[in-house]
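Missing here: one protein chain of the complex. Every other protein chain is in place.
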Amino acid sequence: MHHRAKPEQIERVVETIGDMGYRAKPMPGHQRTAIGLVGNDGRVDSARLEGLPGVREIIKVSKPYKQVSREWREESTLVRLGNGTVLGGPEVVLMAGPCSVEGRGQILDIAAQVRDLGASVLRGGAFKPRTSPYSFQGLEERGLELLAEARERTGLAIVTEAVDAESVALVAEYADMIQIGTRNMQNYPLLKSAGRAGKPVLLKRGMSATITELLLAAEYLLSEGNADVALCERGVRGFDPATRNVFDLTAIPVVKSLTHLPIVADPSHATGVRDKVTPMARAAVAAGADGLIVEVHPDPPQALSDGAQSLYPEQFRELVAQCGPIARAIGRSLAPAPIPAAVSHAGA
Amino acid sequence: MHHRAKPEQIERVVETIGDMGYRAKPMPGHQRTAIGLVGNDGRVDSARLEGLPGVREIIKVSKPYKQVSREWREESTLVRLGNGTVLGGPEVVLMAGPCSVEGRGQILDIAAQVRDLGASVLRGGAFKPRTSPYSFQGLEERGLELLAEARERTGLAIVTEAVDAESVALVAEYADMIQIGTRNMQNYPLLKSAGRAGKPVLLKRGMSATITELLLAAEYLLSEGNADVALCERGVRGFDPATRNVFDLTAIPVVKSLTHLPIVADPSHATGVRDKVTPMARAAVAAGADGLIVEVHPDPPQALSDGAQSLYPEQFRELVAQCGPIARAIGRSLAPAPIPAAVSHAGA
Amino acid sequence: MHHRAKPEQIERVVETIGDMGYRAKPMPGHQRTAIGLVGNDGRVDSARLEGLPGVREIIKVSKPYKQVSREWREESTLVRLGNGTVLGGPEVVLMAGPCSVEGRGQILDIAAQVRDLGASVLRGGAFKPRTSPYSFQGLEERGLELLAEARERTGLAIVTEAVDAESVALVAEYADMIQIGTRNMQNYPLLKSAGRAGKPVLLKRGMSATITELLLAAEYLLSEGNADVALCERGVRGFDPATRNVFDLTAIPVVKSLTHLPIVADPSHATGVRDKVTPMARAAVAAGADGLIVEVHPDPPQALSDGAQSLYPEQFRELVAQCGPIARAIGRSLAPAPIPAAVSHAGA
Partner (left out) sequence: MHHRAKPEQIERVVETIGDMGYRAKPMPGHQRTAIGLVGNDGRVDSARLEGLPGVREIIKVSKPYKQVSREWREESTLVRLGNGTVLGGPEVVLMAGPCSVEGRGQILDIAAQVRDLGASVLRGGAFKPRTSPYSFQGLEERGLELLAEARERTGLAIVTEAVDAESVALVAEYADMIQIGTRNMQNYPLLKSAGRAGKPVLLKRGMSATITELLLAAEYLLSEGNADVALCERGVRGFDPATRNVFDLTAIPVVKSLTHLPIVADPSHATGVRDKVTPMARAAVAAGADGLIVEVHPDPPQALSDGAQSLYPEQFRELVAQCGPIARAIGRSLAPAPIPAAVSHAGA
């Protein structure tokens, strides 16, 4: 629409789209409102819309994904978490914590440490999808309660994984952001459920998903009405046993040109080796990542999962020290940890 | 146990394992009964079992997967479907049908055709996990009803996909075999649910799953008590756009040496190109596949999904004609289609 | 050209193409002669050729490769080796022998054994491209002499690898077929040299080459004037350590539809595991391979290279016994070993 289009003009376009048998999706922006047409079956008579007052131009979205594409929405999406942290803006967000919530002491301890070292989001799994049925499967709801307690004490926002419709409901109740794991990127009932849960979603790229498939998975979330979606590059399957996965950092600028959604990088799963995490965190920030999600454990050799790739808190301090200058070198900065005052209050 | 071990000796071993804090799983075989010990944490005192009367030997299962391994159970598992079809025995089972159930006429038509051409199992999706949220998602329960009607009329057993706990319950009600799709191979809540559904399961290999990961996914099913599991090689992700996937036929002999479970091959998804399906079906039979699952559509260009890889019925006739001699060349035969008499009766 | 086109008509087309600034390549076939135009820069005025007497039709080759494509030449190429063995016809050719020629006793012994078991071609490396500079690098010219002696005694044709222009000259002097190895598929000076060597070439697919790249590599050979080229599928790099490579058997029907050149399969390198070689040899024949190239060693555990994937002679006997019925099931047969009479004579 023209930037001076009146509300009634917008309303009329929406109605017309409805009359034509499609669904309209108005998206107000800073400068102007765009109106998406959902359900285009290739038979839309755009002339009927072009002539309406206030219409500036008709943009045809050529990609298989629609609402996630930059053609559909040019402005970058800002995903806001409960504690005020914003993904997708100028600040690079640090998410840190253990692979799994293992107990009260462990999670409260590491939460305080990563907050003090600069993180603004706490990661930690309560529902763990494990390759073997005999591996530790997570503390489930008890884990969520502990994460919530850690939030109370530290001011960190919480991101944690949901694995089915049932756990989506629970996670949405406790957490600030619902993680969809790599094994579930194409679990469509789960995506639909997360798309209706009313909380931001962190969608990890599937182990061998193309970027188009990642964006189509995100489209499932947006098509259910959830626009607060951040993507996550976490490495793809490769042929070289030297690293756990191949960290496809080029995905970051590729994704940013194709979609308005923010993208986070996970150097822990991408490399699988502790001493490669920090250099690759630097590289991810340099490539333009909007955030980092890093495994940090108070005592990695004792971790119940992913110990080999978890940083010692001391190493996370070093990671933050090294990534700050990289962020500044490209005109960004690391998002500050939650304000201590608020935190003291919460923890009081 | 010794092949002459008495029931009370077996009972005593089971009790002793329970006393030691583990779970016992007796597996009667043709020659002798094996008793699995589930939950081995590396501290099992095997001397305590070795000395019990009737115990022949203690076999330590060295693989990360246990109940699916040939070390655990040496005899091949036979998976029996509702219409008497057996997977894993000397006969090679033909499963055929459309990608999706699209309507009553379509499914009844193609079911009759593939039965007449030699298939003993009808495939067809009612719940379709589609890469794009805007693609046809299946007829859901209505699709299951139509499949059940097709079974009534043809005598074919039905295999169809479930995508979450809810659809597992529905599918188990209507179908003879629950398919777990490639995108869901590591959807653990779904696997657990299918493991408790009381129907045989067809578990497709994930797009970039290693064979170890496939077997660990199967372990989820067995560890929930479902031993009627068939695996399915359907191609893995590769770098060459010449075919949709890379058909990893070596997986067939590899799987057969590692596990007692049968394995089926899907040349339709593996190649993605209609005229490559038949040569690769031949190759799969030659490599030792226990079954083939093939997409056949009455009118492929009109298919709502996977048209490019669906065979015309005439091509399926040719596939059957070519695979029969291959099966005989390795001392097997194609499983016969369900007996017409029973069918007429069912359809009357 | 029309099937009754006269030699002078053919000559005139060739001359006209020359006048137009391109190179003509007449290809006489059973029914008619085709004339290829090499060097098409997209500005060819086909009208000038269309009007010439005897011209039947102008076919534009749409692929990046030209002379190797089925569009350029519809009839399958038959590659004839020195001992009369033909690749690309109805018979499936067995090539067998050790990875490397290690000494006189070893190669004469195994040559006699594989000939007696049904092979018609002897493989064995004299120049070995080894991943480590400290591994055995082959007997070089002495190895070629031993291969030639083995041919004298057995009547087997010899295929062996060349690794640079210098070794091409030597190999061409001694062998019946020059092998270009997987690491050298895109070694263009080597390809050009082999294209001018006057001996048939066995071109192995590169470790991660697409089929288009394989065909373009073959085009280097044909564009140097060597039309006696057989391709070889030997597995591509994959992510699963369960096998050495992923045997891409679908490449066989894909290649056969794109090119007139024969294709051989190498189940030894593709699987890397001795007991998977025979089932995959069966699968390759079922998929339509024109030949098999198999590593057989008189004493695999003592082999200087590739011992783990080399068959014992007894296992090769079993492979031949299993592949024969598969070949017959698709209307082919295994090529017979060289006629003993000729052999006795040669060896006298």
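Worth pointing out:
Lettered A, B and C in written order, each chain numbered from 1.
The rule is short, and it goes like this: a contact is a pair of C-beta atoms (placed from the backbone, for glycine too) under 8 Å apart; a residue touches a chain by one contact, two chains touch by 3 or more.
Please read these numbers as outputs of a predicted model, since none were measured by experiment.
Check C:E91, C:D176 or C:E219 against the missing chain and you find that the one touching it is C:E219. In the complete assembly, the contact with the undisplayed chain comes from A:D275, out of A:E50, A:E75, A:D275 or A:E314.
Touching the chain that is not shown, out of C:S76, C:Q186 or C:Q315: C:Q186 (per the contact rule at the top). On the side of chain A, the interface with the absent chain consists of residues 208, 210-212, 236, 238-243, 246-254, 257, 270-271, 275-276, 279-280, 282-288, 322, 325-326, 328-330, using the contact rule stated above.
Contact residues of chain C toward the unshown chain are 39, 64-66, 129-134, 163-167, 183-184, 186-190, 206-208, 213, 216, 219-220, 223, 237.
Within the complete assembly, residues 237-239, 241 of chain B touch the chain that is not shown.
In the analysis below, only the chains that are shown with their structure count from here on.
Remark: chain A and chain C have CA centroids separated by 51 Å (rounded to whole angstrom).
Rounded to whole angstrom, the centroid-to-centroid distance between chain A and chain B, based on C-alpha atoms, equals 36 Å. Chain contacts: chain A has residues 237 touching two or more partner chains.
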